[in-house]
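With one protein chain removed, the remaining protein chains of the complex are shown where they sit.
Per-chain numbering from 1; labels A, B and C assigned in written order.
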Amino acid sequence: MKPVCLVIGAGAGIGGNVANRFAREGYHAVLCRRSDTGGLDRIVKEIDDTGGSASGHVLNIVEPDSLEGLVANVEAEVGPIEVAVYNLGAQIGTKALADTSYKAFEVGWKLGTFGLFRLASAVFPAMVSRGKGTLLVTSATAAMRGNAGQHSHTAAMGGRRMLCQSLNAEFSSQGIHVAHVIIDGAVDSPDTLGKMLGRQKFEALRKRQGMQHDGLILPAEVANTYYHLATQHRSAWTHEVDLRAHSDRPWWNH
Amino acid sequence: MKPVCLVIGAGAGIGGNVANRFAREGYHAVLCRRSDTGGLDRIVKEIDDTGGSASGHVLNIVEPDSLEGLVANVEAEVGPIEVAVYNLGAQIGTKALADTSYKAFEVGWKLGTFGLFRLASAVFPAMVSRGKGTLLVTSATAAMRGNAGQHSHTAAMGGRRMLCQSLNAEFSSQGIHVAHVIIDGAVDSPDTLGKMLGRQKFEALRKRQGMQHDGLILPAEVANTYYHLATQHRSAWTHEVDLRAHSDRPWWNH
Amino acid sequence: MKPVCLVIGAGAGIGGNVANRFAREGYHAVLCRRSDTGGLDRIVKEIDDTGGSASGHVLNIVEPDSLEGLVANVEAEVGPIEVAVYNLGAQIGTKALADTSYKAFEVGWKLGTFGLFRLASAVFPAMVSRGKGTLLVTSATAAMRGNAGQHSHTAAMGGRRMLCQSLNAEFSSQGIHVAHVIIDGAVDSPDTLGKMLGRQKFEALRKRQGMQHDGLILPAEVANTYYHLATQHRSAWTHEVDLRAHSDRPWWNH
Partner (left out) sequence: MKPVCLVIGAGAGIGGNVANRFAREGYHAVLCRRSDTGGLDRIVKEIDDTGGSASGHVLNIVEPDSLEGLVANVEAEVGPIEVAVYNLGAQIGTKALADTSYKAFEVGWKLGTFGLFRLASAVFPAMVSRGKGTLLVTSATAAMRGNAGQHSHTAAMGGRRMLCQSLNAEFSSQGIHVAHVIIDGAVDSPDTLGKMLGRQKFEALRKRQGMQHDGLILPAEVANTYYHLATQHRSAWTHEVDLRAHSDRPWWNH
């Protein structure tokens, strides 16, 4: 039975590439995303076609028991979750305070903070009983500093970062590696940036900034760092790491 | 008509002392707390007796429209809210992840993060129209770093800190001063620390650490810094400040 | 005998204004600056004329024993240094790495970091023996993040910030209050910004950004916060505080 890498938020960007990377290394990848069965199937098939092992679930993790049920099911039916990846964003676009509804603020928290708490609560007991496990958390610039028009996003991500530190404080000595990965820039991802900008603007941005100059973060490259984190020896674990394009400025410089 | 200082979370600790301090400087203090009408009345009376002006409200701000109604009512009936103080804690005591219920985690967010978002949403439009206003936010060690047994608290406070930065980014140039005040240590407060520890332990702690050695943060002294922040000229505003007892170690040293 | 407020780096900006503010509160201000006897005399006279007490020293503190001799002399002849203010900048303008000489980098350290170490070494023994004292350290954006063209300045200021924390860790429980004040923006100061920009550009900037919109930090307002810090009760001391103009962006947003 293969060890499982469970990816919550597995589109064609970081999530799908991380799933793919771990599958190449011998994990069974369980991919979970909210919608787009077709897109999900494509990634699963791509992994299968290259000799990897994967399965997919369309699931709205905001629903009660959704995430919890998935974790229980995977542990019972598929294999031990050795690596869990929380890759859900909570970006709702730039909105002034007056335009940020209570609902939007709450959804930000549900995806940005509470979902991670639920995943850790569901997946850590089995990891603790096995004495090992890895939780990789995709995070964002918004975890490091607030910004105009980002009320929901930064509150959610600030909570996410502190939660990662709290989880680390309780669980690292029990063998669970928690890493908070700051994705500090735009990712070349059709399923997130692509949908936010629209196809045309996205392709223009890719041409202008991305393809020739490596000015957009390539998710397949991010996946290499995720895999490296999961292979770190427990005498030298990373809790926090940042990633950005060489031609971009870090969050403290813009 | 006096300018109003609205204090959300006004017990016998920082909240009540801040209310008292601003009342002495000519503000009408509106005190709001969840329970203990008797305790609230005592603080209001104390302010009245020393020549100040104050009124009190027992209100569970978690309830929908509670905070929003209070703000609307004060602006309509009492006076312009020039200073709003968000002083609600979200500490639920030390709890392992397994003992932190979804409910507790959500309540932490409602008090720690969402309540501040609601207050800012309610009170900023009038401040913007007047071209000035101050929002003073009591925060905690937990906003700066996660820690074991603090999953709910640190997630809530991490969100609070980032939200303060986002509010500042949108509103400081419109004349609204947002300050995030890190209370980095135990406060000599019967209504919070006293209730958490129980009377006996609290009095023992006061004897051992507080009274002779000034090793507990005195809320009346904190109130001086809150008042100073509210008087800063807009050419030299503070967004973040920390406070702790001289004999205590800052969060980065323990 | 009046208590002394010793200001290292006392031009017409923050230093002179802080000296003036403490003099108004009953301190004897000892002002120290590297050059411009005329400018120094003007500030001393201004303090005298308004009923305060002050004296001035032209001194290049980079010289061996200069700072040390001054401190010994003041303690012996003038009065107990209750408040020491380290207000020397280390900004050498924007310079690419290739244009930053070893000499410039070293001077940055001598003014930015080493001078503070020397001041603390000289002034703390007497403060410890008296069981109280305050060290207020003017710092800068450059203490919080590096930036292009700021190699010397940020290295010096990063060292300054960490040194302040180390001093605080050893001395706060002995009654010495160390505060690191982040001046996060341009100061309306003829002796520093004025000299850096030249008179014409400086006056244009003042017209455009400063005078009507309070977009330059007014040093007299900064002095109010310095004085507040020195009056904080030891149960509620601030170690770090930031200051910027309301219309400016904080360092994490630009």
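Note that a residue touches a chain if its C-beta (ideal position, glycine included) is under 8 Å from a C-beta of that chain, and two chains touch if they have at least 3 such contacts.
Quick caveat, the model's predicted, so the values are computed rather than measured.
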Touching partners, among the displayed chains, of the absent chain: A, B, C
Contact with the hidden chain (one of C:4, C:81 or C:164): C:164
Contact partner of the left-out chain, one of C:86, C:124 or C:227: C:124
Residues of chain B (touch criterion as defined above) contacting the omitted chain: 144-148, 251-254
Contact set of chain A toward the excluded chain (per top definition): 165, 168-169, 172-173, 175, 177, 188, 214-218, 221-222, 224-225, 228, 231-247, 249-250, 252-253
Sites on chain C contacted by the missing partner chain, in the whole complex: 96-98, 100, 102, 105-106, 109, 113-114, 117-118, 120-121, 124-125, 142-143, 145-151, 154-171
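Going forward, only the chains that are shown with their structure count from here on.
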Rotational angle, Cα trace of chain B fitted to chain C, multiple of 5°: 180
Interface residue overlap between copies chain A and chain B, same or different (over half shared): same
Intercentroid distance (Cα basis), chain C paired with chain A, Å: 45
Multi-partner residues of chain B (each touching 2 or more other chains): 165, 168-169
